[in-house]
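One protein chain omitted, others in place.
Chains: A and B, in written order; residue numbering restarts at 1 for each.
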Amino acid sequence: MMVDLLAPLAADAILVIGALSLLLVDLILPPGEKRILGYGTIGVLLAALISTFALDLSGEAVGGAYEGDALALFFKRGFYVSAILASLASLDFGAKIWPRRQGEYFQLLLYSVLGMSLLAGVRDLLLLAVAFELMGVPLYAMAAFSRKDKLAVEGGLKLYLTGAVSSAVTLYGMSMLFGASGSTNLAEIASAPSSPMLAMGVALTLAGMGFKLGVAPFHMWVPDTYRGSPPPFVVLVAVAPKIAGIAALTRLLLAGDGALLDSVSELLLLLAWFTVIVGNVMALPQDSVRRLLGFSGVGHMGLLLLGLTTGTAEGIAAMLFYVAGYIFTTAGALLVLSAVADEDGNDGLARFAGLSQRSGFLAFAMLVFLLSLGGIPFVVGFWAKLYLFLAAWGAGYQLSVLFIALVGVIGLYYYLRVSRAMYMTEPTVEGPISVDLGTQLAIALCLVFVVGMGLVPQPFVAVAETAASVLR
Amino acid sequence: MTTAATLGLVAVLGPLVVALLLAVNGPVRRTGVGAGALSVLAAIANLVAALMLANSWWGEHELVDSTEWVWLIANGETIATVGVTIDGISASMLAVVAVVALCVQVFSWSYLSDEPKADFGRYYMWQSLFLFSMNALVLAPNLLQLFMAWELVGVCSYLLIGYWYTKPSAAKAAVKAFWMTKLADMGLMIGLIIQYRVTGGFGFHEADAVALGASVGVVTFCYFIAVMGKSAQFPLHIWLPDAMEGPTPVSALLHAATMVAAGVYLMVRGWPLFDLAEDTRLFMALIGGTTAIFAASVAIVQTDIKKVLAYSTSSQLGYMVAALGAGDMIAGYYHLTTHAFFKALLFLAAGSVIHAVHSNELSNMGGLAKKMPLTAGTFIIGTLALTGTPGFAGFFSKDLVLEALLHGAERNPVLWIPLACCLIAAGLTSYYMFKVVFLAFFGEPSEAAGHAHEGGIALSAPLVLLAVLSIGAGIPVMGALTSQWGHEAHFHVSPIGLAGTSAMLLGLGAAVQLHYRGGSLPGVAALAPVGNIARSEAVDKAWRVAYKQGLRTLAAGVSWFDRYVIDGLVNLSGVALLLGAGRLRAVQTGKGGDYVYAVLLGVIVLAAWTAVVSA
Partner (left out) sequence: MQEQWVSALVFLGLAFSVPLSMLVGAALVRVRAKSNLEAKYDTYECGEEPDGPAWVRFHPRYYIVALVFVLFDVEAAFLFPWALTLRELGTLALVEMFVFVTVLLIGWAYALRKGALSWQ
């Protein structure tokens, strides 16, 4: 009986049981052998990922607060994959920088992923709030995990401060949603008669989630946290929570007949425009490549918001495909970055100078990721942009497509600056770069998917369409 | 699959295989010579395939063959297909690309022989990648594939311009070229989106043009924006002269014969669409005419031999665009093919000169005709072809362009403007080209020119082949092209042709007087200010100012807005709302507090917006 009720949550159960077992293992492991915990974490995440393919996770759970449909599966896979990539990068880094505390780091990671995983199929405000916090709180601690590093602590503190405020805003908005509709069920909230309180509630919830997404003007933590936090953590925070934010927004706004989306679609569009401007323009004067990628990530969120705003099956499918491409492209670029940055985390353009001569693999991988971010053909970024623009144009958002496409070209300029540094300048630091095996593997995985999705986009588009078809 | 499609696939995939092989196999690439040999082999295979296709097309003009595979289906509709289309246009263009590409690759072998082996291999890897992209562009069965290949040739151009990465100017030029063209490419992307939304496909046939209906104007206009970037049309031409920082063979292949011509090729390919778009074509004609005369006048004041040729390329592309704008597809396309041969020849000959004197500056040359007779001879043949000397390839095509404009002007008087521009530009072209000839190959040799000598067979053979084509490609190509489309364009002496030739003779006379006999011409002093105004720096500066003042200011503005307006507003509202905000602020450390305020302000804005909208 209990098993039936929780069957759609089997993947999440794997995460819980895995995390708790690892916690116990951590207690009996001698300090020198904590590395195993990293492998264990990747194993748990892999098991969860495999379960999304192997098991039937469909159906309702927790009294209708969760539904395991194709969309939930899509997001879950995205979270697990990005967490695996981040964990791969953390293996050597953790063993080197915080050898005794590896267990805690991976614990936090697993709990955060658990929160995201629950968000994927959320149908109820209560679960939404809890899962959102479960995702967010471990991230604060992870951001400041290098306790002695002032920048990391600063980045973590900023993440925490803004995160706490936006959580409060979200909860306040949710209380309004409940007040206006008398229900915590998302579909019932959507079908409630429209009222100012309802609209205000959606807007406030949107504002709070915009923080996790890094949507302007809630983006300010992004560059600082990217710059200060441990590089492998940046791989996680740049991808997974943002997608989780998108997942939560999709679930909330498109619940029922999508009435909530209609009430805030103008607002979303406004945010999308502002986000695209801030993301692309503010990236120009950056010297730190991580801050640059941070702002570029902000810009990409604007595109995702555009996809969400359309609300059509085609638009959502395009957004999901964009999400899939974003995972591998952004994670890949940040993985290369974590390999290139020096011990102090310096990652100015100077560190990238002549990278092609120091490590041909890293330079080539970075070039491919940058081309994908810039939307150049034969890598996934091109299809993602084209598909999204086609869908948005078809849904009647012509002006936004024009505007966002043009502003996006500004973004290309700073991608070119990085690749120019890699391929067209002499190295300022001599000697080849040694990259640990985990990071190499993760970069190779990203590379395979970025190129693979560029050459054979069909299966991924099909999956995205199936996932989008469950809405409306 | 038919033979034609198979040959097309060979042409496309051969270079791709080589490029991929060199990309993944570092040891082979670093041998340099091995990489070059593979690349040249692919180019030869490509040429053979292209010639076989062109030959079969020559025999039976009805040849149309298209093989496509579905690439991407979304929403139950096919978005993308990939494949090859063989017809008169693509087969002839493929042959042009193949000939020039092989010549350039052979030429590069000797030209870059002093480079480190690894760099040599890298160069050929990118050459192969470029050849693949260009062939994919030429043989594209739809505009989407064309667009994808179009972007890829842009990437190749970026990589090849920046080949000499130790030169900071080269790296800068590479970024500028890519960014400028990419900006214009957005036009193509938007056009494609509109076309897909209206017709449900990316085709370029009559049926697609009809299906577009009233949208054909806006779609073709969007496409033309991209053409202006790629084919260096005023005012988006400024990247082309800077792109001369790349190796000279690259300039010959990409920035003279093939890649920049891709813009014109796009219009030829999509001619059924452009044919219906009267307004777009008028705009094209005006832009083409402006570019022709503007770039030609800038070329006059250049002292760098490659920059003269670069501006000349821009000017000649203006001719093609103007002809297309006047509604004569054959004239524009015909000029594209002949121009590809003689401009590649001019660049390669210039490369041979640069190789000998180690300088781009005309002042470092002089008297080279005696030291390098073959280079001088071929360069002069190229010049004669470019200036439209009767009997050479360029003469016929230029004549056809002028005639097309004249015909157009009879229907629409506005077209007199581009016609006049092109006529004057013909005189200017003749002047600056012969000026280069006289300064580089005659007169007193400079110090550097004293030790110059002819290069090896790898340098000479491509020159000779291209020289032959520059002389001989006139009548046969025109015959083939015109019979393909049943076009009545047999060459005959006409008043407009005579006018063009007279303009060319005037320019020649001026060049002889000023630069051969060292004399002076009355009125030239008065022309100097015109040249100065037209100098590239003016437009370049305008763009720089637009970038610095525009984009940088925008960036500064947004960051200022972030820091002061949001913060300030929050502080104000904080003071008003909380009374004790000032004391609270003192507790906050660093900017963390500001971030919180920004979040709050965002919330307030959102809430206010919602209140206003829903009230």
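Of note:
Just so it is clear, contacts are C-beta pairs under 8 Å (C-beta built on N, C-alpha and C of every residue); 3 or more make two chains touch, one makes a residue touch a chain.
In this text, all values refer to a predicted model and were calculated from it rather than measured experimentally.
Within the complete assembly, A:Met197 is the residue of A:Met197, A:Ala313, A:Ala350 or A:Leu406 that touches the hidden chain. Note on the undisplayed chain: of the listed residues A:Leu23, A:Ala192 or A:Ala462, the one touching it is A:Leu23. Panel shows chain A; residues 1-2, 16, 20, 23-24, 26-27, 195-197, 200 of it touch the chain omitted from the view.
FYI, only the chains that are shown with their structure count from here on.
Centre-to-centre spacing of chain A and chain B amounts to 39 Å, using the average Cα coordinate of each chain. Across the complex, chain A meets chain B through its residues 154, 157-158, 161-162, 165-166, 169, 194, 196, 199-200, 202-204, 206-207, 210-211, 217-218, 220-221, 263-264, 266-267, 270, 277-278, 281-282, 284-285, 313-314, 317-318, 360, 364, 371, 374, 376-378, 382-383, 386-387, 389-390, 393-394, 401-402, 405-406, 409-410, 412-413, 416-417, 420, 423-426, 457-458, 461, 465.
On chain B, the positions that touch chain A within their shared complex are 23, 26, 71-75, 79, 147-149, 151-152, 155, 158-159, 162, 165-166, 168, 170-171, 174-175, 178-179, 182-183, 186, 189-190, 192-194, 196-197, 551-552, 554-555, 558-559, 562, 566, 590-596, 598-603, 605-607, 609-611, 613-615.
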